[in-house]
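Pasting a structure here, questions to come.
The complex appears here minus one protein chain, its other protein chains still in place.
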Amino acid sequence: MGVLNTISYVFIGIGLFFNLVGVIGLHRFPDMYTRLHAATKCTTFGSIFIITAVIVQSAGIWALEGAYPSQSVMCIHAVLALVALLVTNATGAHAMARAAHRSGEKPAKAVVDDLQEKEND
Amino acid sequence: MSFLITATVAYLIYLVLTIGGSAVLLWNRAELVIGAVCAVAAGALLKNRFIGKNLRMLNPARWFAFLVYLFPFFFAMAKANIDVAYRVITGRINPAIVKINPNLKNDLSLTILANSITLTPGTLSVDVDEKTNELYVHWINIDPKVLKDMPRDYHPICDSFPDWARRIAE
Amino acid sequence: MTDVTALIIILPLAMIACAVFVAICRDLLYAVVVLAVMSLLLAFQFYLLKAPDVAMAEAGVGAAVTTAIFIISIRATERKE
Partner (left out) sequence: MTWLPVIIVMLVCIGIAVARVFIGPGAPTRLVAFDTINTLVVTSLVILAMMFDHVIFVDVAIVYALLSFAMTLYVAKYIQGDKF
């Protein structure tokens, strides 16, 4: 169990760091698109590591003690929750960005904006 | 045929969700029967929505390519996240929205590419032109070399992801 | 499991702040978004009190159905109060 606990602690440390960075980036960046970068990407990456730590713990208990159905079910359902989180986050970020651009929100400090040029034509 | 595929996929998802319901076997009998009824109902209702005309995703080589694709994808994702964390801490940003043309013809491959771009290197797919299959990408730190010619080079944004998407879904 | 008692005390404070914001906000779209946050924290509170079935019902009703009905009605009427 010692090795598994160490792996879990390392994963949890990485995940909490990225979650904190994502939430702080929500306050540091100037406009909506860059906030979307920080929030969506960093929290998704942190959530991957934290849920992986849960999977490692439950799979370790399942493998070591054996014949313990609740931990096996928890392992499989945590994987499903991770897959649902990844798919919905990517699609939701795309939908939010498109809605913001069509409602007329300009990207701050932008060097070039091809989509605006296309809409002006 | 499309009814059969939809019902099978729905039944597989149901089986994964209800695993371990019984202590003796993996599933007990009532769950199997109810799942079969629900899967037939879902297949009858959604057979025209779930799958299109072509059946090329039934090829297991494409699924194997998708599993192999996860590894370079995860490395690019880790690199991008460290980069974004660096930009959050220092505050150095240089954003832009650029248009790229990845030469994909299929809806599924374009979806895979757009989701990959959203989850990786400081880039975020904002909009798609449905006639020409061009993507509009918001980039947090633009490379000045890309700005020279008008059909933008997509290699700095997404390395070889269009090739992988073409291999998986076309 | 007495450790989570502090969380059970802290979470309602955030919910009260959300409710006050919903009451005084003049723009109804912002009020709907903050109301969704409040129902999300309420589901989390049910979860901490170990009632997962109630939390599941609250998540379904509070996050999906209520917001959809409010957005459709805002669309049919005015956005500003």
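For clarity, chains are labelled A, B and C in written order, and residue numbers in each chain start from 1.
FYI, a contact is a pair of C-beta atoms (placed from the backbone, for glycine too) under 8 Å apart; a residue touches a chain by one contact, two chains touch by 3 or more.
Since the model is a prediction, treat every value here as computed from it, not as a measurement.
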Interface with the undisplayed chain - residues on chain A: 5, 8, 12, 15-16, 19-20, 22-24, 26-27, 32, 35-36, 39-40, 43-44, 46-47, 50-51, 54, 57-58, 70, 73-74, 77-78, 80-81, 84-85, 88-89, 91-93, 95-96, 98-100, 102-103, 105
Those residues of chain C which, in the complete complex, touch the missing chain: 1, 3-4, 7, 10-11, 14, 17-18, 21, 29-30, 32-34, 36-37, 40, 43-44, 47-48, 50, 52-53, 55-56, 59-60, 63-64, 67-68, 71, 74-75
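Keep in mind that, in the parts below, only the chains that are shown with their structure count from here on.
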Category of the chain touch graph - line, ring, star, complete, other: other
Most widely separated chain from chain C, with each centre as the mean of CA atoms: B
Centre distance in Å when chain A and chain C are each reduced to the mean of their C-alpha atoms: 22
Averaged-CA centre spacing for the pair chain B and chain A, given as whole angstrom: 15
In the complex with chain A, residue positions of chain B that touch it: 16-17, 19-20, 23, 77-78, 80-81, 84-85, 88-89, 91, 93-99, 114-115, 118-119, 122, 124-127, 129, 136, 138, 140, 142, 147
In the complex with chain B, residue positions of chain A that touch it: 17-18, 21-22, 24-25, 28-29, 33-34, 36-38, 40-42, 44-45, 69-70, 72-73, 76-77, 80, 86-87, 89-91, 93-94, 97-98, 101, 107-116, 118
